[in-house]
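A single protein chain has been omitted from the complex, and every remaining protein chain is retained in its original position.
Letters A and B name the chains as they come in the text, with residue numbers starting at 1 for each one.
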Amino acid sequence: MNAEQGNTPTADDFLKGLWRENPVFVYLLGMCPVLAVTNSAINGLSMGLATLFVLTLSNTLVSVLRNIIPREVRIATFILIIATFVTVVDYLIQAISLELHKSLGAFISLIVVNCLILGRAEAFASRNGPARALLDGLGMGLGFTLALLCMGGVRELLGNGSLFGVAVLPAQFQPWIVMILPGGGFFTLGVLLLLINAAKARRQARAQTLEGAS
Amino acid sequence: MSRPEIIASDATPRPAWQMYRAMVGTGIFCALLIVAVFLYTLPVIERNRAAALEKAVLEVLPGATRFRRYDLEQPVYAAFDAGGELAGIALEAQRMGYQDTIRILYGYDPARQAVVGMQVLESRETPGLGDKIEKDPVFVDNFTALDVRLAADGTQLANPIVLVKPGQKTRPWQIDAISGATISSQAIADMLRDSTVRWVPLLWGMRSEFSADEEAGDER
Partner (left out) sequence: MNDAGLWSIFINASLVNNFVLAYFLGICPFLGVSAKLSTATRMGGAVTFVMLVASLSAFGVNLLLEWAGVPYLRLISYIVIIASTVQFVEMFVKKMSPALFRALGIFLPLITTNCAILGVALFQTNRGYDLLQCSVFALGAGAGFTLALVLMAGIREKLELASLSDVVQGAAITLMVAGILSLTFMGFAGLGAA
């Protein structure tokens, strides 16, 4: 955590959330929406964007108010702020597309208890300036969106033979229906984590052999 | 599951008014924001809802161009064709399916004494099996002319809707089940049977009371 290094926004505030500190793949934060709404790429993307919106705005607002809010009531205030933005996003999605609102269902409201958002408010936004908090929110939100899109893409491709509703695999392909069922969500995430672990382990092993050689 | 971090807290307790100020201030700001967004999006949302309902009603009643809502024991939507004649009545039915409650909207045409269209509004049936109730063309064809003729005395159906095995439909009041999705098909057949048994005699009796004319039906 590089939180206490002054208040100049750096590119790293934004970039770290995308991969190195990816909230889903590295910290396993906010698992409910990651598994629940990723049965298609479009659902994953919309959920990710909704979370990005809430996360960025709440991060910024928390950061702006960080010196006015006494420590004793900070969690209550953060939750209030987050719940407000979630309500806002809920109405905005209803106004944009009822269809989308129906397929995401109660999970839009459940963004409120996404540990990622409260976690960032507490760990980053409440002790850094608005510019850095904004970048952090954008980066973490984008990292979350990427993860959701990735999950949704894999599941829709294998489970339905399509991407964003457009059939991409040949008609002979027998869809793995299990992938769009709840169980498929667990499997996909499990396999993705496995691959990431394997990549990390290999990189470490290579670094060690390099050290040994020199 | 936020990572544990030691918070550099200043030990001196703050005066209570600071806490009140923070909470009340945030509360007022949040309330203003929510109400503003709510008021701004409300008309758009209502328009979306109305459009979705209109699309569904007009789809289950071929030939209809507009409709009016009548609040009986449940809302029913009387739809009219371009000439102002009653094209049919659409109403909702629901029942527990394989996974969760299935909600449908179906259209009843008194002139043909038949169910002339059905649309699934809400279902969480298994993709690839149970969700064929929405997609399978053969199954959906069941509902383009499903006979719900009244018996001679006009108080009950001559032949309540029944589900038959796939491909064995011989009578106009039978529904062909989908093979591999018997429970979902059964749920649709059951909710249609229950709803038609109850509503068709009623709607038939008051078919002349539905009117495209605004003033005539407003008292209902």
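Criterion: a contact is a pair of C-beta atoms (placed from the backbone, for glycine too) under 8 Å apart; a residue touches a chain by one contact, two chains touch by 3 or more.
Small disclaimer: the values here were computed from a predicted structure and weren't measured.
Touching the chain that is not shown, out of B:Cys30, B:Val115, B:Ile175 or B:Leu203: B:Cys30 (per the contact rule at the top).
Within the complete assembly, B:Ile183 is the residue of B:Ala52, B:Leu121 or B:Ile183 that touches the hidden chain. Checked against the full complex, the candidates A:Ile42, A:Ile96, A:Leu110 or A:Ala131 give a single residue touching the omitted chain, namely A:Leu110.
Note that of A:Asn22, A:Ser40, A:Thr56 or A:Thr84, the residue touching the chain absent from this view is A:Thr84. Along subunit B, the points of touch with the absent chain fall at residues 1, 30, 34-35, 38, 96-101, 124, 126, 183, 186-187. Counting over the whole complex, subunit A has residues 28, 31-33, 35-36, 76, 79-80, 83-84, 86-87, 90-91, 105-106, 109-110, 112-115, 118, 178, 181-187, 189-191, 193-194, 197-198, 201 touching the chain that is not drawn.
Keep this in mind: only the chains that are shown with their structure count from here on.
Mean C-alpha positions place subunit A and subunit B at a centre distance of 33 Å. For subunit A in complex with subunit B, the residues that touch the partner chain are 1, 27-29, 39, 65, 68-73, 76-77, 80-81, 83-84, 87-88, 91-92, 94-95, 97-98, 102, 115, 118-119, 122-123, 159-160, 175, 177, 180-181. Listing the residues of subunit B that touch subunit A in their complex gives 1-3, 5, 7, 9-10, 13-14, 18-19, 21-23, 25-27, 30, 33-34, 37-38, 41, 44-45, 48-49, 52, 122, 126-129.
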